[in-house]
Each structure stands twice: as C-alpha cells, then as structure tokens.
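Note that one protein chain of the assembly has been removed; the remaining protein chains are unaltered in position.
Entry: chain A
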Amino acid sequence: MDKKTPLYESHLRLGGKMVPFAGYLLPVQYETGVITEHMAVRNAAGLFDVSHMGEILLKGKDTLLNIQKLVTNDCANMYIGQVKYSPMCYEDGGVVDDLLVYKREEESYLLVVNASNREKDARFIKEHLFGEVTMEDVSDSIAQIALQGPAAEKILPKLCNIADIPVKYYTFKENVKVGDMNAIISRTGYTGEMGYELYVKNEDGEKLWELLLEKGKAEGLIPCGLGARDTLRLEAAMPLYGHEMDETITPLETGLTFAVKFHKEDFIGKDGLLSRGEPKRKRIGLRITGRGIARENCPVYAGDTLIGYTTSGTHLPYLGFPGAMAVVTKDYDTKNRLSVEIRGKKVEAEETGLPFYKNTGK
C-alpha cells in the first residue's frame, strides 16, 4: 500500500496526476503539464512536494566521527548552519546513497536521504555506528516542500523575516517562523535554479503549501510534479541515485570526485575506491543529433565499439533538444562518431559538456 504525504489532498484538489513513487503516491504532473511546470521553474518559480525524502537525525558526542566514517566527503570543518553533499559508499566503493548533511549543533546532524533508499540507509547507518551516538529516522513526521526558481527570493520574504532566510547556497536556518509555522529553511535544491527547501512538521505541511501557492501566485509560482523535477535535474546534470550512480557505478566514475576526500583518515569505501585505481569510466553528456529520444540504459557506441550506457535521458524542455547522460569508458576513440541505440536503432549523438543547462544569473 502506497503512503500518502501530508499534501495528498492538496494534490488532488490541484488536479495532480497521482502515481506511486518510492512507496508514496505523488503527483507526476498537474494539469499544466511537465513542460509548463519545467519552464515555470526556469523563468519564475515552482513548488514541489518532496515530503517523501528521508530525514535521519544523528546525535551525541561521537556524531561527527561517525559521519566522517559513513560518508565520503569531509564534514570536519562544517559550521553550524552549513549543508554538505556527499555520497555514502559500501566497502567496495559502490554507492549506498547520496545525501545532504546538515550541521545543526556541534553534536547534532540531520541527514537527508533519497526516499527509495531510506530504509536501506537507516539499516546501513545503524550497522556502522560506534561510540556515543543515537540515530532516529524522523522521515514520517516531516513534510518537505521545495520552492525553486528565480522568483523564489521574492516569494519567501512575503512569509517570513528576511533575516531568517539563508543567503548562501548550501546553508540553512532552523527554528525560523514561516507564516506562523516553525520551519527549517535550506538554501538548496535539485533543479539547477536558485531556491529553497523548507522542512516543517507534517501537521503544518498543507498549510505551508497553500500559503506559498497563495503568496507566490503573483510571481508566477505553480505547483510542479515529479516529471518536472526529473527533467529539471537532468537538464542541470544533477546525478540521481539508481541512474548516474548505484552499487556498480562509483562516485569517481560519475564525476563526484569533489565529494570524495581521500585525505580523511578513514571512511567506508576508501580502500575499495583506492584499490580500483584510476576510474576507467566517466560520466558524459550526450546531445542526440539524430531523430529520437534516448532514455536510460541505451547502449552508447563510438563507431562500432560499445563504450557504455545512458543513465538518464529525455527531451530537455528549456534547451529544446533531446539529451542524455551516460557512463562510458574513459579512453574511447573520439575520432569515431557517437551513436545511441534507441529501441534497436542507432541514432547519432555528440558529446557535450555538463551541465546541459547552467543558470547564468538571469
């Protein structure tokens, strides 16, 4: 039985097309459609229910030591109010999940994990905890709403004290008042645009959602579904667990080297990643120049040589052409024409830099 987020009734009222995703019923789109929702986030603002995301609290004297062991990034010098992105690896270097680390207090951290991996993550973390630390999975009591797009910074101040809004990317403020609700405001997102992610208690979820929609209407804010969330992150080339990384694709192979810190004394997967040596694969961007749309798991060829597979792909709505990300062998012969096999047919493609889309501050 799929669970409902605290915003379920709102989605129905707004005409959301509900689909099961990671154990929850969530809107894949509203009546506006994926492309309109996508463009709203690029040009104005969009509102997403991301309550399905998992939230895991770690507390106690040895919390930092545990986090340093669990994740590949270095969290030693984080300040209170800072957010850090990191993969979490198995001993062999394969990826358990990628997550955000929030430093709340010296001995209190919040981990935000993928909905589909939440239970696996909680088990994995629990198995590896040592010393004085406690873990609590608080996912079921928290609603998370993402306000994304250039107009977000005009909308949010209508609901709260401007001093309570985090200014710097990857920072957050806790226990701030939004409307009359207690919230975490995080200057983060998964769209490639400026924006915020707000965390409130379940009971406040619907109220915050409705309030944001009301106050944001004049700025062009519309509700957006999972469809646009996926096309936005793809256009911005943000990796998604189960696509650009998984048990078999390491962080180094998928271009997350910046979040793997070998100078750390130890972390789970350090030896595994080191013993694999220099990665033989890399993540690239493909622009499909022939006729077709590549989805995930399409074979990628350089000439007649199979060099890898696409990991995600779709029509990129803002850019207006089909694109895909792929993990391919590093040393393929670039003199050969690239092609992607789409339902049995080879379709021409060319390598492009990632991200496909970058906000240039419009």
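Just so it is clear, a residue touches a chain if its C-beta (ideal position, glycine included) is under 8 Å from a C-beta of that chain, and two chains touch if they have at least 3 such contacts; residues count from 1.
In this text, contacts and distances are computed from a predicted model.
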UniProt lists the protein of the undisplayed chain, choosing from "Glycine cleavage system H protein", "4Fe-4S dicluster domain-containing protein", "PspC domain-containing protein" or "ATPase component (GlnQ)", as "Glycine cleavage system H protein"
Which of A:Pro6, A:Gly54 or A:Gly227 touches the missing chain? It is A:Gly227
Out of A:Gln29, A:Ser86 or A:Thr188, the sole contact with the unshown chain comes from A:Gln29
Even though one chain is not shown, chain A touches it at residues 28-29, 33-36, 38, 227, 230-231, 291-293, 295, 314-315, 317, 322, 343
